[in-house]
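Every protein chain but one is kept in place in this view of the complex.
Up next is subunit A:
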Amino acid sequence: MTEVHCSMPSGDDEDTPAKCRERRRRRIEMRRLATVSSANPSPSTAHHQKENQTGTSGFEKKRGQKTDGDGNPEISSSSSSGEDVKTVRASPSVPQPVFGMMSVSGRSREMEDAVCVSTCVLGSENFRRQVVHFFAVYDGHGGPHVAALCREKMHVFVQEEFSRVISTRGENESGGGGSSAGEEVKFEEEATWRRVMRRSFERMDEVALSTCACGSVGGQCGCHPMEVALGGSTAVVAVLTPDHIIVANCGDSRAVLCRGGTAIPLSIDHKPDRNDELARIEAAGGRVIFVNGARVEGILAMSRAIGDKYLKSVVISEPEVTFTKRESEDECLILASDGLWDVLPSELACEVARECLQGVAATTTTTTTIDLNAVPQIEEEAAGTSYPSRSALAAALLTRLALGRKSTDNISVIVIDLKRS
């Protein structure tokens, strides 16, 4: 309750019309100045804020810092409380991915989505000295706490599990002779990632199952046991290496690859009425009941999830993992919660994102045309204080499209530009 007051812009009785008018004037003035100085853009404060949140993980050697020199990583992020960006730069030459994201509560009164981006989640310490980036969307149900836990921990587990594999392999490999056949390396890499993802999801689920909605671990709190049992979350995790895209999915959030103009799903939603999932559920002694769509025991509208203690053994947390070789015609990767996918087909999402990323360099339109819908002052905000990257604009546009199509859920979207990453 008090938080609300604190977060409101000014104390009681201070929002007089005169003051607001004054503020609005200043805003317009600032925008004008921004337009003037658009020739030398300054880094966005939003980015700094995000990056200053750099996490608690002991693996991070150095805090990411956005600079304006050459090789400036074009990282753009937007939006609300439910997101987290972590940047670790091992060395100045490490390539940064280009991505944009948007996460809004939309027409829902509660925000249960969370997104997490951790660039350079693995530095050059891994076995092929590749830099690896981590992206994830989590869509919570029965409260925001499991999704929030995933945002906090999943990438750390991926880091730890990968390091564990590498350290054991390091010992074995040092004896072996040089480079083996390429196919073999690929096969090994794929097996490694599948194992890392499975283990990370397993550990994530263990944490979710033992953490109460109030945040306490191990049932020490006085909360009702159902507080622990009721919450859950989807998880779609994408790991980007220079050569591959690894996607691990659990639930009905989705990853879609846009390759040469076609949409390729890299995950298949875990819906209870999916043939193989239905068979698995029934084999585990569960039932799928149609109440407002197919639901496990008439309750949960997805067949796999992190958490959901009361449906465990039927609703499992084991991810399905896809391992995809990157190709030159890959355009972008879109991760999103069902707030987007429920109203937007993958093909259209890809088309829109692709069009956004492809567009010719921003022509600084100086038009003063004003019509009801299109507001022309893009150059003010865009070229001024913080030029949002094309991928950030793509994420925002997809979100708006979902809102325009009356999505009633939280909407979270990450667009990763594969041409520039």
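Please note the rule applied: a residue touches a chain if its C-beta (ideal position, glycine included) is under 8 Å from a C-beta of that chain, and two chains touch if they have at least 3 such contacts; residues count from 1.
Following the convention adopted for this analysis, contacts and distances are computed from a predicted model.
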Record-based protein name (UniProt) of the chain missing from this complex, from "General transcription and DNA repair factor IIH subunit TFB4", "Ribosomal RNA-processing protein 43", "Cysteine protease RIM13" or "DOG1 domain-containing protein": "DOG1 domain-containing protein"
Given A:Arg107, A:Arg274 or A:Arg326, the one touching the chain that is not displayed: A:Arg107
Given A:His224, A:Arg287, A:Lys325 or A:Arg400, the one touching the chain that is not displayed: A:Arg400
Positions on subunit A contacted by the hidden chain, ascending: 1, 3-4, 7-9, 12, 15, 17, 20-21, 23-25, 27-28, 32, 46, 76, 78-81, 100, 102-107, 109, 111, 351-352, 355-356, 359, 362-363, 365, 368-379, 381-382, 386, 388, 390, 392-393, 395-397, 399-401, 403-406
